[in-house]
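A single protein chain has been omitted; all remaining protein chains appear in their positions.
We just call them A, B and C in the order they show up, numbering each chain from 1.
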Amino acid sequence: EDAPDWLGGELKKPLSETRIGITVLYPGSNAYQAKYAETAEAYSAELGIQATVMDPQGDPSTQFDQIQDMASQNPDALVVWPTSQNALIPAIREASRNDIPVITSNSPIGEAGRRYIAGHTGPDDCAQAEQSAEMLGDALGGAGNIVVVEGTPGYTVSILRKNCFLDKMADAYPDIEILASQTAEWNREKAQTLMETYLTQFGDEIDGVYAFDDGMGLGVVSALQGAGKEPGDIKVVTCNQFGEGWDKMKEGWMTGTNKQSPIDDAILAIQTAIKVANGIEVPALQGIETPKVTPENVDEFERPTW
Amino acid sequence: MTDVILEVRDITKTFPGVKALDAVSFDIRPGEVHALVGENGAGKSTLMKTLAGLHQPDGGEILYMGKPITVAGPLEARQEGILLIHQELSLSPELSVAENIYLGAWPTNRFGVLKKRELRQNSAKALKALGCGFGPDVRVGTLSVAMQQMVEIARAEAFRANVVIFDEPTASLTDNEKDQLFQTIRNLKSKGVGIVYISHKMDEIFDITDRITVLRDGQVQGTVDTAGTDLNQITRMMIGRTLDNYFVKAKAEFGEEVLRVEGLSNKGLFRDVSFSVRQGEVLGLYGLVGAGRSEVVETIFGVRKADGGKLWWNGAEIPLPTPRQSIDMGMALVPESRKEQGLVLMMGGRENTSLPHLQLFSSGSIMDKKKELETYRKYQEALAIKTTGPDQAVSQLSGGNQQKFVLAKWLCANPKLIILDEPTRGIDVGSKSAIHELIAELAEKGLAVIVISSEMPEVLGVSHRVLTMSEGAVVAAFEGDGLTEENLIDAVSHQPASVAAE
Amino acid sequence: MQDALKGLLRRHGLIVAFMVFLAGVALNTDAFLSAGNILDVLRQVSITGMMAVGVTFVVLTGRLDLSVGSMLTLLTVIVVDQHNQSGPLMAMIITLAAGCALGAINGVLVGYIGLNSLIVTLAMLSFLQGLVLFYSGGSNVNITNAQDTWFAVFGRASLFGIPVPVVMFLAAAAVAAFVLKFTTFGRQIYGVGGNETASVFSGIDSRRAVFWTYVISGLTTGLAAIIMGSRVMGAQNTIGQGYELTVLAGIILGGTSLLGGSGSIGRTVLGIAMLGFIQNGLLLLGFPYYVQWLVTWAVIIIAVWIDLGAKRGRIFA
Partner (left out) sequence: MTDATTTSSQSTSPFGSVIQWLLRNHIWVFLALTIVVFSLASPYFLTVKNMSNILTQGAFIGILAIGMTMVMIDGEIDLSVGAILALACALSIGLQPVIGSWPAVFVGLLSGAALGFVNGTLVALSGMHSFIVTLGALIGIRGLVFVYTGENALMVEDFAYTEIAEVYLGPLSLTAMLFIALALFFQWILSSTRHGRETYAVGDNIEAAHDAGINVKRHKIINFTLCGTLAAVCGILLSMRLGTAEPNAGKVWELWTIIAVVLGGTRLQGGYGSMWMTIGGVFTLAVLRNGLRLLNTPNYVELMVMGAVLILALVLDKALNHRGDH
């Protein structure tokens, strides 16, 4: 069988005999993850490999079980989108001790687990959060009051998108004050409720909003619309643009976000997994692009299908 | 050894709204069977529960072997040697016989580990002493009611009790089982155990007891030697009058047949029951508890499914109805258990009264509260029910007043047939005779009435005709001059060949 | 005077405590008792409130419905998806019908077959979560023409200055209160919850009554899904997760007994509103989000205990 171009090496066994296990954060919870899971399945089918895609529903302990169950079937490689930075290290350690190469995708695993993985692929959540801080800081001209709408606390993504944003803000925009920061649990309706409360609480003091993802950003925009605000009155910055967010940006409601493609993300992960399955060296870290998206350049991007 | 094991002096116990015991004094001698009689609610069970540590008295003292004691709890009472065998079975069906005998007082080592062998052996010994036909390892839930009763009695043996209190022990026993129980009681008695025997069955009282104490409204009416008294004296002490002028019988003017049942059967409960009842007639159903009378009427009414049988209503054969259909036809069932089957306790009298006939108090499904209230008032006055208002939760009312609301709820739709299952259970003397008068009045108005009662005088007093049931079958029917105590007792105990039920 | 106060506390202790809480927050933040904020809170609780109205029927019969959260998710996904496919009107009809049908399944299992309601609705919770993922294929759904659909009315518009979802919630509560208080069906519900055996002896078909309470619960969940879909103009596969607990907490807080037979829609509205104001008040005071959970814990225990203690005339059991 011919090795695909991207492989960069020889196939040890035919693709049709290659077995990969994939466990994705929580495809039920947002469009990005759903698209990722969908792509993973479609791309695996296209390549003709045997892939198992699992959904731990955001529960690290369930994901732990899934890694164990998949490892017991001796797959050629495992792809893990970790629900938790550290909780899966023992499971990954166990797999790697059984000579099953593991790559992590999308979210990195904690320091202590790095030596058990063959590589990491995916966007850099921290960089995205910093980008968001920059976009928001610049849009406000370096001064003003903002509120933050957080994801469900405790998860890797939430932690990175919070800490990196706050650090960047503190460093680069000391005159921007954070009035409040609360969770909306990745839930669009709860984000709307939270923003309504912020508006009551701070009224016109709010100049900008940072939401951890576009889904919650949309909830924020709904609240702004409900409060009779005009597009651009309050700058809304998020991470990771969705299709609807793209529309809202064109309407002027969104001030900044970044493009992150679940398709690229999933494909890169699977390609990397096939590489390690065939014993081909991969870089420790392979990123996917997450360019800033702002009203100025939004037309250069296609409307996301997720 | 004193000549008194246990003495109660001036014990008083008040529940919210009820003075259950009013300066009660009472004593138990070794080797005697002391009867405690009185109407429902007289305070018998309360007095005994006080002795057994389940209630703490408000005043007075208890002397045990001549020394004042406080019975802190049921466990203490049992360890002292005072054992109460409850009116309602007090067993855990999922546990074994042995574990039930020693319920809560299992033999254990210091760490609370059961000494299973000791438990089994001691229980087996106790069971053997009673001549029980089952072993200590059987799960109590699989035993018959009588066998379960024996498990409770085995506690007396197991705990070497000095005082054993039987609270209506024969309520669910057959004659054979009763004989066996009496043998047990005589055994205990010969060992010098003091026995308190509570029962509503006078024949038993005169059969087995040595002394009788009568309670009425929480007060002792007196203690007499069984040998020196008779039924009339005891009854008078209990209710303040003799029974002759106590019951009112409706005029015997009968109309059309309202209900006829043929061959009604319900597997395991009763079989082949046939009878009929006419307008203006009061039909009594007499039998010992467990004879299956309640099940028969519940099946006719439709809350139970029948296995077979035919039903005629006003002369036309109809399929066995659902409760809704029964009510709509004009049948009413005043059930046996007022708290479980009769009333929604947290509702007021008004809502309880209208519950079976919501369609009569509504137009287009919307309640007509005015009409509801009017009806409530009518019956509240007619039956002289004491309440603070139409919405006072019936749970707060006395038993008699509760029972009157059960009656009100069925009378307000003018039924053609009313079935009363133990209508006077737990009801005070005044109300009781009021209900008897009401029964007569209803019959004279042309209703067909079926009365179930375990009280023989009541059945004899109110009925024109009495069917006796035993073990799920109608065994005899009596009317006119045949309505005598001897006949009824004979019928339920000896089961003579079936007399024609018409 | 003192007696009057005692009586007031005993009968309306919950309301009094709530007023004290409101006053406390209001003293610390101006915004709290503004009309705008009050309407905001009411709008926010209108979804859980709507569901709670239906679930109250179930609880009054002495049963539980833990499936409403998952059902809300499914129905929101359905209403949004159908909106794109069949238009707003059909979408709403389909959603309400689906809600009733799902309720009917619960109703048959609990009412007619007589299975334990806790376990049945727990099983349903899991089953419906699966069904959502199956229906949506895992992805989010959005209303494509969000700008120009009249469907937006339910989540976003106002009627005489009062948000439409609040109007819907209060209207549903009023209808439900009327049904419970003034109709024969309502009387049957209280009868079955208060004493099922006695109700059966009174000719009430308790199985049928229980069945219909679940249908009602499904219906109000359908209405809640319409508000949700319209408010969010989209749906996530997790959007109703955990709502069953909020709904139940509100009902319990109101003082409706889980054993059935006592409670009312008014109490449920009060309980749900209290949860909303507590959450809002704590946020306005700047407490972290999860502190409201601690407060909810305390409030539930204290409120229910007081209620129970007042009923039995004694604090301790």
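Following the convention adopted for this analysis, a contact is a pair of C-beta atoms (placed from the backbone, for glycine too) under 8 Å apart; a residue touches a chain by one contact, two chains touch by 3 or more.
The shown structure was predicted, so the numbers you read here are calculated from the model rather than taken from an experiment.
Asks: What chains on display are touched by the one that is not shown?
Replies: Hidden chain contacts in the full assembly come out as A, B, C.
Asks: May I ask which residue of A:Ala112, A:Ala143, A:Ala170 or A:Leu285 touches the chain that does not appear here?
Replies: Result: among the candidates, A:Ala112 touches the missing chain.
Asks: Specify the residue from the set B:Val18, B:Ile69 or B:Val138 that touches the hidden chain.
Replies: Final answer for the missing-chain contact: B:Val138.
Asks: Quick one: say which of B:Leu91, B:Leu288, B:Leu397 or B:Leu417 touches the chain that got left out.
Replies: Of the listed residues, the one touching the omitted chain is B:Leu91.
Asks: So which of A:Asn86, A:Asn145, A:Gln225 or A:Thr294 would be touching the chain we can't see?
Replies: In the complete complex, the chain left out is touched by residue A:Asn86.
Asks: Determine and list the chain B residues touching the chain excluded from the picture.
Replies: Answer for chain B: residues 53-54, 73-76, 78, 86, 89-96, 98-99, 103-106, 108, 111-114, 116, 120, 137-139, 142 touch the chain left out.
Asks: Can you list, in ascending order, the chain A residues touching the missing chain?
Replies: Its contact residues with the unshown chain are 27-28, 52, 54-55, 57-61, 64-66, 68-70, 72-73, 84-90, 110, 112, 152-156, 158-159, 183.
Asks: Would you write out the residues of chain C that touch the absent chain, in ascending order?
Replies: 62-63, 109-110, 113-120, 122-134, 196, 210, 245, 248-249, 252, 258-259, 288, 290-294, 296-298, 300-301, 304-305, 308-309, 312, 316-317
Going forward, only the chains that are shown with their structure count from here on.
Asks: By the touch criterion stated at the start, how many steps lie between chain A and chain B on the shortest route?
Replies: Steps on the shortest route: 2.
Asks: Based on mean C-alpha positions, I'd like to know which chain lies farthest from chain C.
Replies: Relative to chain C, the chain whose C-alpha centre sits farthest away is B.
Asks: Which chain is in the middle, if each chain's centre is the mean of its C-alpha atoms?
Replies: C
Asks: Suppose each chain is reduced to the average of its Cα coordinates; what separation in Å results between chain A and chain B?
Replies: That pair's centroid distance is 72 Å.
Asks: Starting from the mean Cα coordinates of chain B and chain C, work out the distance between those two points in Å.
Replies: 45
Asks: Indicate the whole-number Å distance between the mean C-alpha point of chain A and the mean C-alpha point of chain C.
Replies: Each chain's C-alpha centroid was found; their separation is 34 Å.
Asks: Where does chain A touch two or more other chains at once, residue-wise?
Replies: none
Asks: Which residues of chain B touch chain C in the complex?
Replies: 16, 301, 303, 322-324, 326-328, 333, 335, 340-347, 351, 354-356, 358-359, 362, 365-367, 369, 409
Asks: Can you name the residues of chain C that touch chain B in the complex?
Replies: 182-188, 190-191, 194-195, 197-205, 261-262, 313
Asks: Within the complex, which stretch of chain A touches chain C?
Replies: Against chain C, chain A makes touches at 26-31, 33-35, 37-38, 153, 180, 182-183, 186-189, 192-194, 196-197, 200-201, 203, 215, 218-219, 222, 225-226, 242-244, 306.
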